[in-house]
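Only one protein chain is missing; all other protein chains are in place.
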Amino acid sequence: MRNNLREAVIFAGETMASRDIQNERSDNKFILTRVGVTDVKKPVRVRRPDRATTLTVDLDVFVDLPSSMKGSHMSRNLEAIGEIVDSSVRQPVAGLEDLSLMICRKLLERHEYASYSEARASAYYFLEKETPLGTKSLERFKLVARAEARSGEQPGTKKSIGVEVVGMTTCPCAMETISGSTSGLKVEQAITHNQRNKTFVMMDVPEGMTVEADDLVHIVERSMSSPTYEILKREDEAELVRRAHSNPRFVEDVVRGVLAHILEEFKDLPDWVQVQVKSESEESIHKHNAFAERVTTLGELRG
Amino acid sequence: MRNNLREAVIFAGETMASRDIQNERSDNKFILTRVGVTDVKKPVRVRRPDRATTLTVDLDVFVDLPSSMKGSHMSRNLEAIGEIVDSSVRQPVAGLEDLSLMICRKLLERHEYASYSEARASAYYFLEKETPLGTKSLERFKLVARAEARSGEQPGTKKSIGVEVVGMTTCPCAMETISGSTSGLKVEQAITHNQRNKTFVMMDVPEGMTVEADDLVHIVERSMSSPTYEILKREDEAELVRRAHSNPRFVEDVVRGVLAHILEEFKDLPDWVQVQVKSESEESIHKHNAFAERVTTLGELRG
Amino acid sequence: MRNNLREAVIFAGETMASRDIQNERSDNKFILTRVGVTDVKKPVRVRRPDRATTLTVDLDVFVDLPSSMKGSHMSRNLEAIGEIVDSSVRQPVAGLEDLSLMICRKLLERHEYASYSEARASAYYFLEKETPLGTKSLERFKLVARAEARSGEQPGTKKSIGVEVVGMTTCPCAMETISGSTSGLKVEQAITHNQRNKTFVMMDVPEGMTVEADDLVHIVERSMSSPTYEILKREDEAELVRRAHSNPRFVEDVVRGVLAHILEEFKDLPDWVQVQVKSESEESIHKHNAFAERVTTLGELRG
Partner (left out) sequence: MRNNLREAVIFAGETMASRDIQNERSDNKFILTRVGVTDVKKPVRVRRPDRATTLTVDLDVFVDLPSSMKGSHMSRNLEAIGEIVDSSVRQPVAGLEDLSLMICRKLLERHEYASYSEARASAYYFLEKETPLGTKSLERFKLVARAEARSGEQPGTKKSIGVEVVGMTTCPCAMETISGSTSGLKVEQAITHNQRNKTFVMMDVPEGMTVEADDLVHIVERSMSSPTYEILKREDEAELVRRAHSNPRFVEDVVRGVLAHILEEFKDLPDWVQVQVKSESEESIHKHNAFAERVTTLGELRG
């Protein structure tokens, strides 16, 4: 879209050099928090334990803009993305959070006027899971990553990885009411309503440390009433329903469950690590959704 | 966007009359099935039993284009919509299907080269419903309407009205498996899984006859395991869960239930009336949805 | 969905009082930042200069949850919304930010365990605008509002109003390159590419003061290359194109323009007022979008 002076071509017969309109002094002096491109799609090679796979990744990338620059050089964002993605063909990236951070570093190199860069990435990926009765099932999950880099007086980088997991919650409240009104019925035998639940968890990943997306998926699935599966033959389906009813969960319970598992699993991570957990149950008895969220740090959680 | 010759303004000092580029002969001679505008939004006054209300309506409108015309006059579509919508302020329309048909007629008037016009409209609207224990609850539904008009040798018009209803389905299969494996358990006491279900029904409305959207909503709600409500206090929630478990429904059952109710309720409508019913259950035990559909006529259904 | 003990009904023959499962001690002791409901839709009566109108409003509402509570009483959220919306039938609300704040206050009343409440509202609304050549045109805009209320040691409330405006940006850079390479061509006569642009601005509204959504719309439209209109006959279209080419704008310029206008127009607002402006140009020469954003306070802007 817009490039800098060094790339300007002077045409024969042209008496005036092409102005570099982005480098001109801005009329109004406001800095901008983020300038960049959104809804970029790229095929990215990602390393998996056994082999590499190609994910279709959505990317948004930004840098800040000083008040002295009229515009950012937008095409440099695509060049930065392109270089990193191209190199993934030869050397698959370890994860979307690493991809994001590599792009952030490249952004700061290319936008010499910027002191901050940010990249967000998301993609569907697939994990082999096992149904209650032990059948293999390939399940989909959404990966979400984010990174930022800062130059200047306090240089540094930050990266985070997250997942969105679709699972099932079973309402404890209706179960209580109904078992309470039926003599001799154990609570877990009581009928109730259940929901498709979408839970998202995202965490900072300190430099030199690793947080596996697969582990986050596992943590979320253990915090729901039950994971969900593509293929459930009759007895598998019944077993899943029984388990989900033995483990009724409010949307609040899911978030708290994820937080508890995170505390347990990531004892080595420092206190400053930010954690966001949100869970939404698409209610079957209402047209609206139930929602719960915690935004915090490991330090606060360890309290 | 584009207008006809009569509207062209001749500028002072201009030696050449402005060409009417849409009226020019098309280089290639293909007729077009639909040319028009999509994603138009309008506030429309609609008549309700007690009073008028304003709906925020999404509109798509089209006419056909003969091979002799290079382009359609796009701004005429907005003029046609505008006139009809404006007149709804003074005289609220009876329903979105009538609005759509009025727009279709106006489209044929304004596009003198067209022999076909089509309008599609949709909007959320609200109905007061009663929960199982009798509390009033204002529930949302989606109205969908469509109309077409033809001039030429076989002139005529057609209009259809439809609704999308969100409700609840309870799985009969898991219920059977689980009750079958538990001695002394009545089927309707067996636990199972349930889903948020979205069911859509649309029907032609012959001239001079009426199909009320409210009646279609009622038909769909009776065909699900249970309607859903905004506010359900504890006992209302338990009662809804009990009723939904007494009335387990596959997504196929919902579609067939709607078809059966339609046959019963609309005995006066002619055989040629087209009917579409589709139902989607957003599964709580899977990440995908279950789906069923019937596209037919009243004549075929009456078989 | 879930209600408190006072609402529990004791059944005949029941030996154990129905437990209030939400009031029970949570197994794990985490507080939650937000618990509530999302995707609630309501018809809301809003006051306009001349008359009242009905908007179809999307609502998300939340309260915080102390560690001592197992769950939030979800149905109270719908009761709080319902009461405020119902009263709007008799007394139309002044705006969505006021609606949101009224709901926040009601939420704190009803959730006696909560110390924080939050409401978000959005809806399409319509304003009569004038095309370059003076024709009236009813244009759509999106209203976005947010409010929060706090009880406890530092009680207080906050509300914000925002708008999303669709308009047009014309690229200054291609225009420069092309005029620079064509002798005798004035810059504003040079061809270039232009974009559908979506710009969002949101601001805090201090108690006792007013920020009109209509004014925010006007500020955004003045900051783009041109507003857009539903109906543009040929000469209006040409005039709009000429004006947009006389006023080329990067997405960065749009954000800065909005910031400059805000400084000018809202001199009376205090320094602590938060301002978010973001602008996205859906590029016609790329498949991705260009984006710019500033998140700041009036104090920082006044610098």
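A, B and C label the chains in the order they appear, each numbered from 1.
The rule is simple: a residue touches a chain if its C-beta (ideal position, glycine included) is under 8 Å from a C-beta of that chain, and two chains touch if they have at least 3 such contacts.
Since the model is a prediction, treat every value here as computed from it, not as a measurement.
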item	value
From C:89, C:209 or C:285, residue that would touch the chain that is not displayed	C:285
Of C:75, C:194, C:279 or C:296, the one touching the omitted chain in the full complex	C:194
Full-complex contact with the absent chain, from C:111, C:146 or C:245	C:245
Absent chain, residues of chain A that touch it	1-3, 7-9, 18, 40-43, 53-56, 75, 78-79, 82, 123-124, 126, 138, 140, 230-235, 237
Touch residues of chain B, complete complex, unshown partner	1-2, 8, 11, 13-16, 18-19, 21-22, 26-28, 30-41, 60, 62, 65, 70-72, 74, 78, 171-173, 176-177, 180-181, 183, 250-253, 255-257, 259-260, 280, 283, 285-296, 301
Touch residues of chain C, complete complex, unshown partner	139-140, 166, 168, 173-174, 177-178, 181-182, 189-196, 226, 228-230, 232, 234-235, 237-238, 240-242, 244-245, 282-288
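One rule holds for everything that comes next: only the chains that are shown with their structure count from here on.
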item	value
Copies chain B and chain A - interface residue numbers shared by over half, same or different	same
Innermost chain, taking as reference the mean of every protein Cα atom displayed	C
Intercentroid distance (Cα basis), chain C paired with chain A, Å	24
Rounded Å distance, chain B centre to chain C centre (Cα mean)	28
Centre-of-Cα separation between chain B and chain A, whole angstrom	36
Overlap residues in chain A, where contacts from two or more other chains coincide	173, 177, 181, 283, 285-288
